[in-house]
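Okay, structure first, notes after.
Yeah, one chain of the complex is gone here, protein chain that is, but the others are all in their spots.
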Amino acid sequence: MSKILMKGNEAVAEAAIRSGCRLYFAYPITPQSELIEYMAKMMPKVGGCFLQAESEVSAINMVYGAAGSGKRVMTSSSSPGISLKMEGISYLAGAELPCVVVNVQRGGPGLGDIQPAQGDYFQATKGGGHGDYRTIVLAPNSVQEFADMASEAFDLADKYRTPVMILADGMLGQMMEPVEFKTPKTPEEMEELDKQHNSWCICPNEDGDKKHHHEINSLEIDPYVLEKHVNDLYAKYAVIEDKETRYETYNVSDDNEILCVAWGTSSRIVKSAINELKAEGKSIGLIRPITVWPYPTEAVKKAIGKKVKKVYVFELNTGQMLDDVKIAVEGKVPVDFWGKVGGIVFTPAEIKAKLEACFK
Amino acid sequence: MKAELICAGFGGQGVLTIGKFIAKAGMKEGKNVSWLPSYGPEMRGGTANVSTVVSDEPIASPIVSFPDILVALNQPSIDKFGPSVRENGVLIINSNMCPHGCKRTDVQIISAPMSDIAAEIGSPMVLNMIAIGIIIGKTGLIKYETMEEDLTSFMKAKNPELLEKNLIAIKRGIELGKQ
Partner (left out) sequence: MEIIAKRPESLTKTPFTYCPGCLHGVAHRLVAEAIEEFGLTNHMTGVAPVGCSVFAYKFFNFDMAQAAHGRAPAVATGMKRARPDMHVFTYQGDGDLAAIGTAEIVHAANRGEHISVFFVNNAIYGMTGGQMAPTTLPNMKTTTSPYGRNTDDIGHPIRVSELLATLVAPYYIERVSLLSPADILKAKKAVSKAIQYNKEGRGFTFVELISTCPTNWGIDPIKSRDWAKENMLPFFKVGCLRDKGEGVE
């Protein structure tokens, strides 16, 4: 299939449909509106359900109902709307329901602005709603990856019965880049998907089994039962940490004097700066977490070569991933941070200047 | 090869489309491309702008801080982005909407009454095609044939008359760019 020039918001929607998503509930918000609009246009064409909910809160609870019915379902929003969804995401995690949530981040706190930001890292990676839980969080840095992550997110959600978040930002949502899509699921594959959760989800009791009674529930009134449930969740999360941690290394070598850590949009800008400095003969590596939860702690640790005198973290926030990097670095080398907030995206020139200063 | 463009103007002048056509053509010619618009309230009647990058190498940052090419369809666009154009870069100006022009002497300025030319061709909508033509004529960033093929593919059946006007506009732009 040839490449199509497409906005990230539309690409992730198209990829979700191709991955077998036939249910989508959401509420409009900038800068993710192209996503909801694309779904409004395309879902009826594939016999799917598009529903514009009365609120973000309703949308995520519709997701809860559809996920509890065992079907691939997605919602999307931008930062303020994701905050509203957090209650529902806690319920989804508690009830162990698979679903995909896309966050096209914008500047905060509060209503903030509508420009790209990475200020929801804490919320996304540390649970976000109430109680002890985690969600898998995938952080794309290109339109192609944004699209590819839709199918990956659904696969992970189904495999582990857990909500999966794709943590993008206004730049990835609004930007157009060439994108190549996977072939859509075949009718046979769709049929398989449709019944994959029938052992536990809400579904017709076709053979009239008197014992058929599936409960979709996050309530456990007995403290000992709830304790076991939470421990079971964390046993599952341990498996996810072990098997599903993803990252990319760029220019990482034993000659590195500086190791940069950046995720999502930030990592692209840092790459630009590294390329320019590389041409000037400076050795700087970049490690980019692709899953920001589970966090690639070991990989960051290993990427610190013998000559690295500083680890430099760049984010479009005030240093939210910084904590995770510090945990990985274990105080072995200094960790520096520079970020921009307010929806301002730093430029390659600014990053370059910060990195150049390290060599002086 | 890597060229970074900013196109800017009033919302409704079709500046986003200029970037989109350039990116699409670049993609069809096998280049890496990115297109990043301004969005939100800025779009509504204010100044709209779009960063477009066309490159042989994978594009790390889609954000253009120092454009090689600036297309300015109105004066505020020159005021905002003019100073950041790279030395010896190209500044394409719609002189009908830019009464003060640009004072820089270290860039190549092509100033043309694009609104008048568009009216002359018979549709104000082709103004952005004139700008694309100038880019092609001046820099050879993309090929005319790619544009013609692309426009034909979706316009020929729907609006052959407008297609013709668009192609005339691009050709006029190319002439201006070559001067």
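The first chain written gets the first letter, and so on, giving A and B; residue counts start at 1 in each chain.
Here is the rule we go by: a residue touches a chain if its C-beta (ideal position, glycine included) is under 8 Å from a C-beta of that chain, and two chains touch if they have at least 3 such contacts.
Keep in mind that what you see is a predicted model, and the values were worked out from it rather than measured.
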Among shown chains, those touching the left-out chain: A
Among A:23, A:102, A:277 or A:311, residue touching the chain not depicted: A:23
Touching the absent chain when the full complex is considered, from A:58, A:196 or A:249: A:58
Candidate in contact with the missing chain, chosen from A:87, A:323, A:336 or A:350: A:87
Identified contact with the non-displayed chain, of A:8, A:68, A:81 or A:140: A:68
Touch residues of chain A, complete complex, unshown partner: 23, 25, 49, 51, 53-55, 57-59, 61-71, 73, 87-88, 91, 201-206, 208, 210, 212-219
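Here, only the chains that are shown with their structure count from here on.
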Chain A and chain B: spacing of chain centres that average the CA atoms, whole Å: 35
Interface residues, chain B side, partner chain A - complex: 20, 23-24, 27, 32-37, 39-40, 59-63, 65-66
Chain A residues within the chain B interface of the complex: 3, 5, 30-31, 114-115, 170-171, 174-178, 268-269, 271-272, 275, 345, 347-349
